[in-house]
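First up is the structure itself, then whatever we jot down about it.
One protein chain is absent from this view; the other protein chains keep their places.
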Amino acid sequence: MAPILTVTNLTKKFSGLVAVNDVSFSLNQGEILAVIGPNGAGKSTLFKLISSFLRPTTGKVTFEGETISGRAPHAVARKGVVRTFQEATIFKALSVRDNVLVAHHLRSRAGLAGFFLGTTRARADEAEFARSTDDILGFLGLKDLADAEAGSLPQGHLRALGIAIGLATNPKVLLLDEPFAGMNHDETMRAVQLVKGVRDRGVTVMLVEHDMPAVMKISDRIVVLNFGQKIAEGTPSEIQRNQAVIDAYLGSEDESIGI
Amino acid sequence: MEQVLVNGLYLGAQYALIALGLTLIFALMNVLNFAHGQMYVLGGFVTYTVYGQWHLPFPVALVASAVSLALIGALLEKFLFRPVIRRSKRDESTMLLAAAVAFLFDAIILLVFGEKGRGVPKILNGVLNTGTIVIPYDRILVAALAVVFIAGFMAFMQFSKPGRAMRALAQDRTAAQLMGVNVNRYSNFGFALGALLAGLVGGLLVAIVGVNSGIGGAISTKAFLMVMIGGAGVVGGAIAGGLVLGMLEAVGLTVLHAYGDITYLVIFASLMIFLAIRPNGLMGKPWG
Partner (left out) sequence: MMSDRLQIIGYAVFAVVMLTVVPFFTVLAGRNDYLYTFTLIALLSIASAGVWITFAIGRINIGQSAYALVGGYVSAILVATYGVSFWLSIPLAGLFAACIAVVIGLPILRLRGVYFSMVTLVSTEVARLSALALPITKGAKGMVNLPMPGPIAIGGITLVPDFATLENPRIAFYYVAIILMLITFLLVWRLMRSRIGQLFVALQQNEDLAQSAGIDIARLRVIAYAISSFLGGVAGAVFSAVSQSVYPSSFTTQDSINFMLNCFLGGLGYVFGPIVGTFVLRFGWDLLFQAQRFQLLIYAAILIGLMLVLPNGLLSLIPSRKGAKR
């Protein structure tokens, strides 16, 4: 498996505090990789660095051989590296369908002026987006809610809509920020199936997550962070036996690793 | 040079006090109080009436200004801002409501006090002249009082129970609510306190420059500038902003005297550039 995205010696300092310290790993085409670690380990900073919502202090992120760190987030998304957000981050006042429709924008071949004038190309784009939106909503089980105002959706559907928005961009790599946070067991299991489904559509997935059982169930490989540094990397069973990982979790008095 | 510095400090102390009230209301309720300048003018007219017309002592007049504005602030919050915040779909509504309140105050002030500028008898006579600095005693007194009020306000926010509650509220409304802070009561209290500060400065300055019904809007604009320079919603920022604007004006009016309005053009234009580079002012939190 060839690496599609590579993180090389990534470091981020916030006014003296080192949030991410010299982290390197790579993400292989078609896998699901989870980044875990106790609270404050630097997971979300790493996540923002990869999606380019933060600029690294040193080091770089490359995607398909091209450096993406330091570029504008929308430009990175256009390359095919797309993030989702924690919690209910959606376009609240738009309908579910419009949420997904608008996220198709980076695929458009017509220009903005074309959409204003309603050119043939713009109309072709719109037709294509509508078809793809139906497909995505069907895949994520949101079809019946397509016309509902997004802000009124229950929690579980909100998360699905977040993923739908991500999928609309036709990403090569989807970065999921704590996709199972705040879910009960059943919801989590459904979401795990969903994420696997996303991978089966040919999208490489990287996720940052707290929920250990879910991570163990879903991931092909796991990267463990502690105090901003990578302390382990391997398959779920390797990570479960890794002494450094067990120590990190015991020392942090965080929730159990769920072995 | 010393003269310019003294003038700047004198102006800065007044300005800081105005900005403090505005920033407090903003920090607590995310409301940009367009009517702040009008509150200042109202405070001025109260002192004018009590001290200038009824010939009661100046301190009594100041207290009257403070109390009446605090009352007005509390009523505004309870009967206008709170319901609109609760019912509107957009955050912008409060800003527009504040603009309408500013109109209302302008109208009331004009009806009750007329267009004419009003002055009061001097509170202190005489001028301090050290050779390099010339400054009237009443200005020294007013500046000193302003500094005392600022210090008092900061101590209040730091050490009193309502002060601590309001700081918690400003930091994170939801968290403060979870911690058991009575959000409604302290929003109301904070709005009243902000209005009180505006009234107090208005009262203070009547003794120096008098009061004029039409200047509310201009005062508001200046207060916005200070808050922006320092960073919205931060006590230190309001004080810094007030001092910076006071100094800029003192220096600008001296150096660019011959050009008149150019002073303000330069100040405004540099402010726009400053904010474009440093969006949160000198010490503001991100995105206010």
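To keep things simple, chains are lettered A and B as they appear, and every chain counts its residues starting from 1.
Simple rule for what comes next: a residue touches a chain if its C-beta (ideal position, glycine included) is under 8 Å from a C-beta of that chain, and two chains touch if they have at least 3 such contacts.
Fair warning: this is a prediction, and the values are worked out from it, not measured in the lab.
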Touch criterion as defined above, residue of A:His74, A:Arg131 or A:Arg241 at the omitted chain: A:His74
Sole residue of B:Ala13, B:Leu28, B:Val46 or B:Val101 that reaches the chain not shown, by the stated touch rule: B:Val101
Which residue of A:Phe91, A:Phe139 or A:Phe227 touches the chain not shown here: A:Phe91
Chain not shown: contacting residue from A:Ala19, A:Val96 or A:Ile165: A:Ile165
Contact footprint on chain A, counting only the chain that is left out: 51, 53, 72-75, 77-78, 82-85, 89-94, 98, 101-103, 105-106, 108, 112, 115-116, 118, 122, 126, 165-166, 168-169
Positions on chain B contacted by the hidden chain, ascending: 26, 32, 34, 80, 83-84, 87-93, 95-97, 99-101, 103-104, 106-108, 110-111, 217, 221, 224-225, 227-228, 232, 259, 261-262, 264-265, 268-269, 271-272, 275-277, 279-280, 287-288
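Following the convention adopted for this analysis, only the chains that are shown with their structure count from here on.
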Intercentroid distance (Cα basis), chain B paired with chain A, Å: 46
